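The structure appears below as structure tokens.
Complex shown without one protein chain; remaining protein chains in place.
Should a chain be cited, it is by its letter among A and B, assigned in written order, with residues numbered from 1 in that chain.
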Amino acid sequence: MAIATEPLETTTGRDQYRALALRRIVLICAMLVALCFSISIDMALGPANYTLREVLTSLFYAESVGDQLRVVIWDIRMPIALMAVTVGASLSLAGAQMQTILANPLASPFTLGISAAAGFGAALGLIGGVAIFPAAVQYMIPINAFLMAMAAALFIHFASTMRGVTVETIVLLGIALVFTFNALLSLLEYLASEQALAAVVFWTMGSLTKATWPKVWITGAVLLFAIPLFARHAWALTALRLGEDKAASLGINVRRLRLHTMMTVSLLAAIPVSFVGTIGFVGLVGPHIARMLVGEDQRFFLPASVLCGALLLSATSVVSKTLIPGAILPIGVITALVGVPFFFVLIFTNRRRAW
Amino acid sequence: MVGLALKGVGAKYGKHTVLSDVDTDILRGGVMTAVIGPNAAGKSTLFKRIAGLASGPGTVVLSDTLKGPETICYMPQDTGANAVLTVYESVLLASKQGSSWKVRDSELVEIDRILQALRINDLAFRGLGELSGGQRQLVSIAQALVRKPEVLLMDEPTSALDLFRQIEVLGFMRRLAAKSGMSVLIALHDLNHALRYCENTIVIAKGAMVASGLTGDVITGGMLRDIYRVEARVEMCSHGKPVVIVDHSIV
Partner (left out) sequence: MGMFGKVALAAVGLCALFSGTVLAGEKVVIKDVTGRDVEVSVPVEHVILGEGRQIYFVAALDRDAPFKRVVGWRDDLSKADPESYAAYLAKYPEIAKLPTFGGMKDGTFDIEQAVSLKPDVVIMNLDAKTATEEAGYIEKLGKVGIPLVYIDFREKPMENTEASMRVMGKLLGEEAKAEDFIKFRADSIAKVTDVLAKQNPARPVVFVERAGGYSDDCCMSFGNENFGKMVEIAGGTNMAKDIIPGTFGTVNPEQIIASNPDQIIITGGNWQGYVPGGNWVGVGYGADLTEAHRKLENLTKRPALTGVKAVADGNVHAIWHQFYNNPYQFVAIQEIAKWLHPDLFTDLDPEATFKELHARFLPLDYKPGYFVSVKDE
């Protein structure tokens, strides 16, 4: 069945599209290179002032170097450097898909109350010594945070499946959750001892110094589990951006796609937050930067969001330890300071509408 | 050639019946069928029901189809103005649903053809957000056509177009239907468009079918009085074509 009646004049559309796709692939590769560079810097810099040669030797011939060098590279620098990557990537990806399925540019783990819920869960442990899941008290803080975050995410999801609830009301619900959990957190803080209070304040600030190898593996595994799931639905997720009716008309089961995506997103958002605390900015801005760079075709948007978030947090990790040598500044603060200028530049130089 | 017939088709939202008792003869491919009726009569609901996007009683009978029920394509009124996608990408993604990441040259050639046929190839690399409502309607048509449906349900595809574009799009769709054997159902407000381009007409009012048949038989002064509450005549113009002339509304 041939549809066109007019003869073909040129093939410019096709060529232009191929060029556009190539440009995006190049951009994504550039981000990947930048990420590798940032990880390398993160690995190479530190108050112990090892030479590049020592760092490399320790990386490739770990047995041949002294205990201290090996511990610094393998147990201190590397978990932090890799945790920055997995956490940044997870939060950014979670934000990207939340924005996609809720059709709202303000959606992110932070703005929908998932981070706030995690913070409250952690505070329950830090202040009240309450273990929601009493079997594993030594992991009480991350487990509490995770369970509360999942509860919030599922609440958001099931609310979104109720009749008469639109994507706009979902964001309002999320904001209501943020306020609720923040109020509960403040109440707990009001009842807290100074020591617990300091721990809660520090926890809610978010910090990569909590990184350990098991945490790196878990966040990495969740990320590796989520990416193919989203990749398989890349075309469908992109189509969601054309509106619910349009997506349905293209044969997509919108409700089911939203459910599956939201479940995965909950996991992606809750796990990093339960390990490293609240890092608000990446999940909101990472996807926006990616969108401005490569658009919303998920085949490009998905890897770009992952890389943007990873790069943003990795660069933050470098800055947070180099700004005052020897100290580690709270990462949530630095993320915003690193990301905002870049974000502004993109907003003001981007002529095309981005959302 | 594909055929579509509706047997006692209705639609429900929850327990609420919003449409009932739509019956038609076999609507053959190759021609267009107008679906007319006042605002909120249930035209969009009928389309969604036919496309399987809404549930309800009755059966939608497809005959002589090559692809089965999936061949029915519903085209909503608009396509996402917020998406950060170019026109070209938005058409590509409509054609790629359910298939692999890899984009073949043949698929791109097809998109080029459709964009040129709709004369929107100069918009191909503009963002959807930069387009006017009318331009987006044309993109929406392209998104539907690229899926090569045998039954196409177009929900007011010309509502935001200027007169030239309306005539152009409707003429194009009629020629396309004739050439490809596609059955096109098209929701319209302009009854003169229905008279000029559509072989059959279905009239929907207050959630029920009022009439169905050849356009010339269905669009009459009596129907206009009953359904649209206007005093009107259907007369032959100087070219010998029927036109609707509206005198005044009935208060």
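In this text, a residue touches a chain if its C-beta (ideal position, glycine included) is under 8 Å from a C-beta of that chain, and two chains touch if they have at least 3 such contacts.
These numbers were taken from a predicted model, which means no experiment stands behind them.
S.K.: Check the whole complex and report which displayed chains the hidden chain contacts.
M.R.: A
S.K.: If I consider the whole complex, including the chain that's not displayed, which of A:Ala21, A:Ala48, A:Leu106 or A:Leu346 touches that chain?
M.R.: A:Ala48
S.K.: For the chain left out of this view, which of A:Ala103, A:Ala118 or A:Ile141 touches it?
M.R.: Result: among the candidates, A:Ile141 touches the missing chain.
S.K.: Using the definition of touch stated at the top, determine which of A:Ile76, A:Leu106, A:Leu173 or A:Ile218 touches the missing chain.
M.R.: A:Ile76
S.K.: Which residue from A:Gln68, A:Thr166 or A:Asn253 sits in contact with the chain not drawn here?
M.R.: A:Gln68
S.K.: Just the residue numbers, please: which parts of subunit A touch the chain that's not shown?
M.R.: 46-49, 66-68, 71-72, 75-77, 125-127, 129, 131, 137-138, 140-141, 189-199, 202-203, 207, 209-210, 212, 321, 324-330
The criterion applied here is as follows: only the chains that are shown with their structure count from here on.
S.K.: For subunit A versus subunit B, what separation do you get between their C-alpha means, in angstrom?
M.R.: 42
S.K.: Considering the complex alone, what residue numbers of subunit A touch subunit B?
M.R.: 1-6, 8-9, 11-14, 16-18, 20-21, 103, 163, 231, 234-236, 238-239, 241-243, 245-246, 248-252, 291-292, 295-297, 299, 352-355
S.K.: Would you pull the subunit B residues touching subunit A in the complex into a rising list?
M.R.: My answer: residues 14, 51, 53, 70, 73-76, 78-80, 82-86, 88-90, 92-94, 96-99, 101, 103, 105, 108-117, 121, 124-125, 127-130, 140, 143-145, 147-148, 172, 175-176, 179-182.
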